[in-house]
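Dropping a structure here in structure tokens format, bear with me for questions.
The complex appears here without one of its protein chains, the remainder shown in place.
Entry: chain A
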Amino acid sequence: MHHHTPPPHPEPVTLPVNRTEGCPFDPPAELARLREERPLTRLRYPDGHMGWLATGHSVVREILADRRFSSRQELLHSPIMDLGELPPAMVGDLTGIDAPEHTRYRRLLIGSFTVRRMRALTERVEQITTEHLDAMEREGPTADLVEAYARPVPALMICELLGVPYADRELFQDHAATLLTQSADEQERDTALTALHEYLRNLVLAKHTEPTDDLLSDLTAADLTDEELTGIGSLLLVAGLDTTANMIAHGTFALLSNPDQLAALRADPDLADQAVEELMRYLTIADPGVRAALEDVELDGQLIRAGECVTLSLQAANRDPSRFPDPDTLDLRRKATGHLGFGHGIHQCLGQQLARVEMRVAIPALLARFPSLRLAVAPEDVPMRAATNIYGVERLPVTWAPVTWDEGEADGAQRRP
């Protein structure tokens, strides 16, 4: 046992959430200063809890991998807003529980999300992207990329995988969005969750009587109660609807804002896999994570006491210059492996291999279809999502109309052919 006194703590901070205007891809600037001074520092939570904020890549990674830190929802405090005492995670919600309960659920699912099985879906993703690009072309030459492409492609994929009729999307899409909105109050969340569970519960019952070739039907044969299966289905649906969609849209925005990188990807399709990893690192749209110490843990020369929460800033970790040189530059050729964009530890994203296939297909296909793709508004007029667990753009107005003299470079380089 150590009995030395930890060094005096500087004044606790609150979680920086405001991004610098005109920098839609960069984390709040304050995070970089904190990371440099004290990669693990005291954080005052909105509900009064006194815990920690981790911003350094190595310390964030270490905590995510350390089973002395719990994901149990009832032990957590929100670093964003005062949510009062949190209830235990809903039945079937893998993200808010620890081993061994987590292990049991996760093991039932991982066979359905392997690298091999997800890659086998490549052709189907290609078909869906082609259909949507065709529709964009017919209705163009402008579109909101979110509505026309980024949202429907992953939505169709997760629906097909789970066995959820896409035609029912009115019944679940808005509720799913509400659950990821930080500003939604308790009543709004309850209403959304109840409606979503109601929908999934009926679907699970239907799969019992009339199984189809999909994950939900397969899982009816597993050792799960209908309540558990409803919860798991809801989680997978929400997770599949709003994550990759934001990566496709926000990733496209990032590429359009970095013409040299866009050109590199267009010129070298083999760059696509690396590009996906780098966009995941650079954008880190799912952030932050929170864990609670189950016992006293000494880390980085500081003592985290049992019960204290640690907020893990994945976006700060992914911009840590000690791990990624020149971290604020989007560089599709860098080795971004080891980024924490999908998390780390036992809760690392279950659907990451599906997400990779979707991004890997959808982003290059879009660029290939519309060689003159560009923003249809000024970059500062792209509406960004606020107060959501998944960052990104609300809409991304794009055009691929032939470039006119007015828009073209002064030397006429982009003149109409």
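Structural remarks
Note that a contact is a pair of C-beta atoms (placed from the backbone, for glycine too) under 8 Å apart; a residue touches a chain by one contact, two chains touch by 3 or more; residues count from 1.
In this text, contacts and distances are computed from a predicted model.
The listed options are "Monosaccharide ABC transporter membrane protein (CUT2 family)", "Phospholipase_D-nuclease N-terminal", "Aspartyl/glutamyl-tRNA(Asn/Gln) amidotransferase subunit B" or "Ferredoxin", and the UniProt record of the chain not shown names that protein "Ferredoxin".
The omitted chain makes contact with just one of the residues A:S112, A:T244 or A:T284: A:S112.
Considering the whole complex, the residue from A:T41, A:S217, A:T311 or A:Q352 that touches the absent chain is A:Q352. Listed for chain A, the residues touching the missing chain in the whole complex are 64-65, 106-107, 109-116, 337-338, 342-346, 348-350, 352-353, 356.
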